[in-house]
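Missing here is one protein chain; the remaining ones are kept as they sit in the complex.
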Amino acid sequence: MTIELKKLTKRFGALTAVDSVDLTVGDGEVLCLLGPSGCGKTTTLRMVAGLELASEGEVYLGGKNVSDRAARDRNVAMSFQFYALYPSLTVAENLAFPLYGEGLSKTEIEVRVARISDTLQLGGILNRTPGQLAEGEKQRVAVGRSIIRDPTCFLFDEPLSRLDVQLREEMRGEIKLVLQDLSRPTVIVTHDQLEALTMADRIAVMRDGRIEQVDTPHNVFQRPKNLFVAGFIGTPQMNLLTATLTASNGANAEFAISGGQTIMIDVDPRISELSPGTDVTLGVRPRNLEISNEPTPDGISTTIDIVEPMGAETLVHLSDGQHVLRLVTDWRVPLNEGDKVHTRFLPGTTHIFTADEQVLRTP
Amino acid sequence: MKLRKVIKGIIAVSVLATGMSVAPVLAADITITMAAPDWPPTRFMKEHFDKSYTSPAGHTTTLDMDFIPWPSFYERVAASLTSGEQKYQMIVTDSQWLGAFVEGGYYMNLTDKIAADPELTAILQDLHPALVSAYSTYPHKTRAQLEEIGEVPAPGVAYYGFPQFPDTYVTFYRQDIFCHEGEMAAFQNKYGTNLPCSYEDWQDTDWTKWGQVGEFFRRAKGDLLAGVALDDDFYGIAYQAGKGYDFSTMQTNAFIWQQGGDIWDESKMPTAQAEGVVNSDVAVKAFDEYLSYLQYMPPVSQTGQMDIFVIQDLFMQGKVGAIIDWVGLGEPVLDPSASKVHDKSAFGPAPGSRKNDGSIDRTGNIGGQPFVLTTWNEDEVVDEALNVVKWWLNSETQLEAVSNGGQSGLMSVMADPSYNGLRPWNRAHVEMIDWQKDVWHIPEFFELLTQQQEEFDKAITGQISAKEALDAVAEFQQELLEEGDYIE
Amino acid sequence: MVRKHREIGKAGWGYTATTSIIGFIYFFPVLWIILTAFKTRTDALATPPKLFFTPTLDNFTSVFYRASITTGSSQATDMGLYFFNSIFIAGTSVGLALIVGTLAAYAFSRFPLRGNDTYLFIILTTRMMPPIVVIIPIFLMFRLSGLAGTYWGIILLYTAFNIPFSIWLIKSFFDELNPEIEDAARMDGSTEGRVFFGFCIPQILAGLSATFVFGLILTWNEFLFALLLTGVETRTVPVAMARTLGGEVGVDYGLLAAIVTLFLIPIFFVTFLLQNQLLRGVTFGTVKK
Partner (left out) sequence: MANTAKTRSGFGAWLLDPKRRGALLVAPAITILFVMNIFPLMWSFGLSFFNYKASSLKVPTFKGFDNYGKVLTDERVWERFQTTAIIVSSSVIMQLIIGFLMAMMFAKVFPLRRIVLMLVLTPMMLSFVSVGVFFKLFYEPTFGIVSFVLNFFTEERFVLLGSPEGAILGIVIADAWMWSPFVMLLVLAGLVSVPKYLYEAAEIDRASKWRTFWTITFPYIKSLLLLAVLFRTIETFKLFDVVYIITDGGPGSTTETIAVYLYRTAFQFFKTSQSSALAYIVLFIVIVLTNLYLYAVNRREEEVE
């Protein structure tokens, strides 16, 4: 079983919500659609489910073209953002609901409901109605209802968005565990990168209806394909500095950072493809910056604006007069707001983005 | 209380103005609020009042007519009176409401006022006795009883109302078809008698001929009528047979009285009976005859909804040859914008029952409305209201009213040589008024009427026979009247 | 290849065609009344009934002017005043009932008293009484208090008649709301007033619109009390309308239809304007936005 999307496009009037998306989700694979709100991720999911029909392009489920079929004829399972539990039914009835259409016997339905309630620990609340449940319980019921059947694929729309932080962490693990047992392609829509990074086998980052990058969570984080992905993935956000290449020698290059300072750092060897004078954007993650007391060539001088202790680490907001830089350091490093410090870019951690916002990197 | 007193001018001036040395009269602003149904006869009264009335007492008098839609008139008046609103000084009323509102203490007894005022006495003497009986007396006295006493006002009789619009029913007919030579010949041929064409012909028309007319002019769509092919079914005759208000009783009473039967006669209290009178064989026969002509009438007659307005509409739209309806509904028939037969209509007396001597008995049930005074007014207002009565029943005003579509109850006005020519139905109206009697006036009038209308309606819609209907009516009336001590 | 945009709960022009036909059939009697307003009496009673005819505006003229009996000149009928009265009286009383009813409904929904349902039921029963029975006492009361014939009298009476329905309907909308949101707002330091006006009211606007429209419809055509409790200056259109029902002729169909047609316009307009609110998803609208 696989999900294949070919040139999938959705237009609402003049607005193109999803623009020619190509995507494949393999059997047993968990793919997260990640992006800011309004990027078309939910619409993409709904097109897979059949709740929206594509304006152009095709959806293949298990190799079959289902583009023109209604949702009920696609045999998909989906969990909704607001859980969509049927308010008049008990939890047990909610769980059993998708089975009514399958022509199963009453005992068979009971067996399946029991199995799911065991898996998700719903035993104690089977006779309650949704109105009497806590948010986390609702979530588990919604998940339970979507996995009770054996569909061609599983779809989750913002499964954890309504939970508080603690519950979210708990459920994340729980869902991941459940998903591992399902040998079906799964698509999860989320705007929360932590959710995507922890649960997904692969992440598809979307912006304005287009997929910007599809890759493993590690690669999406470590090897962002372009400026958008680099900026979107990772907390605190990657520092982005506009600069001009002044000279390069192999992987070693010198940049004039707008604002006046220069820096000499080790970057990807493809920097040699650029001629001096080219405008670039330098990207470096907060954890790849280091405070040093002495000026170094691979650093710039900065002022400490704000110090935010985060427990084990401390987030420091720095300014070079032109850019705001975020730096994460060990909590033990003594820092005072207003201090003038030197900030080093750790070697080999700086990403170069050219004027077309694409990364300059050896594949 | 609408009365506002303002001293107008100096007393001396007013004394001078009256030119008399009697007790000085204060000229005042007097407003007389009058409950009136909203229709031309009352609209005329108001308009003409504003134009022509001057108070003989020197007051500045306003006639504030509260025009109330006809269909809601009774409710508004009843609610106002019974709740003690005391809003009206004068009220236009159906004659049958007299009992309820006199007994309730709302309508003023005018007997002493009339006796003390020669002008009012003269008016009462000039009013047609049938109208005085119907519109003014309570407890009810028949015309015969009044005439037996002879004196006017009759001692021992209480008087309340004066005619605002005295109404009778007459025959409305289509001159173009009743005077069509071909039709006349065919009718003569078929029934051996003439088709009534002229007024005199109608004077000689009895119910038998009425039925023949109905049968004769029953034509289907496509048939010829007076030489023209019909585009719709046509019917010869129609009279009221409706469930609402008194829309069958007014006609059935005519049949019953003419054939010598009677309704419960309240003027013969407490010996008059209902049981055995109301459902006497004569009455049953008369009611049966009333029902027998329905078969010639338009299909609405099967529903019990054929009221005085429905037959008027059927006539105006050219669906029926002759109807018996109130004179008060005659004006629109002549109006080209409402009536297709405005130039083809003529009027005659209503048919009646032929007696053994060959004459025709046209006894009918009176329509129209008197107006009355209420009981809660100051003397000054009462006197002024009586001045308004005198103004209204003055022959000049009455003739003006008649030429504007009203009717007069004054014999002197009816005898005026110009009277018959003023409106086309006046001759028939004068002839009919002599035949009028009235239905009950006791406070239980509405209960009697409603139950009777209901039973009549069952007979009209074919659910029960004439006998069953009258038996039920008699039983109900006997019980109700005994309970109310009207029957010993 | 372009696929048709298909979504649950949406339909296209084909559906419009079907519903239009059904709607039109349902509307036909109203259409007939409106057509009658443009007919002469003869056309109104024509056989077979006329769908096509030469329209006349005479009936509309007659709504506002009548011919004098004596001179034939035209006189105003005061119908303009009656239209104003109807709009003013119905609008004010329904508005009042809405305000008073909303407060009460909020209380019944959020701060239930002991025996809450009983109170609600008693309120409802006041609406069950056939009005004819209370007319005499009300009439008397109006006379004693001087309310008879005044705007305030009839407005208060109509308000009272609209309150039960308003409370019941609005309460059912309050009940649908999630009180947790209000509690959250309270914890954030909002005053009761802000909770009520800032959170609850905006969410039940649809319900309030519905209540307003229903109340207006039930009040707009009230006849009996208007007949008995309004004076010449405060008379409403339904009472004035009755003059077309009989007198010298039977029903004046054209004139009645003309008044009905004119009288339909304001309430039709209000309903049309409030329709969006009326039909906006109640729960859905609150969760999704």
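Letters A, B and C mark the chains as written, and numbering starts fresh at 1 in each.
Rule of thumb we're sticking to: a residue touches a chain if its C-beta (ideal position, glycine included) is under 8 Å from a C-beta of that chain, and two chains touch if they have at least 3 such contacts.
If you're wondering where the values come from, they're calculated on a predicted model, not measured in any experiment.
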Chains on display which the left-out chain touches in the complete complex: A, B, C
Option touching the unshown chain, where C:M141, C:I181 or C:L205 are the choices: C:M141
Identified contact with the non-displayed chain, of A:A49, A:V178, A:V214 or A:I265: A:A49
Residue of B:C197, B:V300, B:A322 or B:I487 touching the missing chain in the full complex: B:V300
Sites on subunit A contacted by the missing partner chain, in the whole complex: 49-51, 70-72, 75-78, 80-82, 84, 86-89, 97-98, 100-102, 129, 145
On subunit B, residues whose C-beta touches the chain left out of the figure: 74-75, 78-79, 82, 100-101, 103-105, 232-233, 242-244, 298-300, 302-305, 310, 313-314, 317, 319, 443-444, 446-447, 450, 454-455, 457-458, 460-464
Residues of subunit C (touch criterion as defined above) contacting the omitted chain: 8-13, 15-16, 19-20, 22-24, 26-27, 29-30, 32-33, 36, 45-49, 100-101, 103-104, 106-108, 110-113, 119, 121, 123-138, 141, 156-157, 159-161, 163-165, 167-169, 172, 175-176, 186, 191-192, 206-207, 210, 213-214, 217, 220-221, 223, 238, 241-242, 245, 251, 253, 256-257, 260, 263-264, 267-268, 271-272, 275-276, 278-284, 287
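In this section, only the chains that are shown with their structure count from here on.
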Relative to subunit B, chain with the most remote C-alpha centre: A
Chain ID, smallest distance between chain and overall C-alpha centroids: C
Computed distance of Cα centres, subunit B from subunit A, in Å: 93
Residue list for subunit C, restricted to those that touch at least two other chains: none
Touching residues on subunit B, where the partner in the complex is subunit C: 37-40, 43-44, 47-48, 51, 66-67, 69-72, 75-76, 79-80, 82-85, 231-232, 307-310, 312-313, 316-317, 319, 328-329, 331-332, 337-340, 400, 404-405
Footprint of subunit B on subunit C - complex, ascending: 40-42, 45-47, 58, 68-71, 135-136, 139-140, 143, 148, 224, 227-228, 232, 239-251
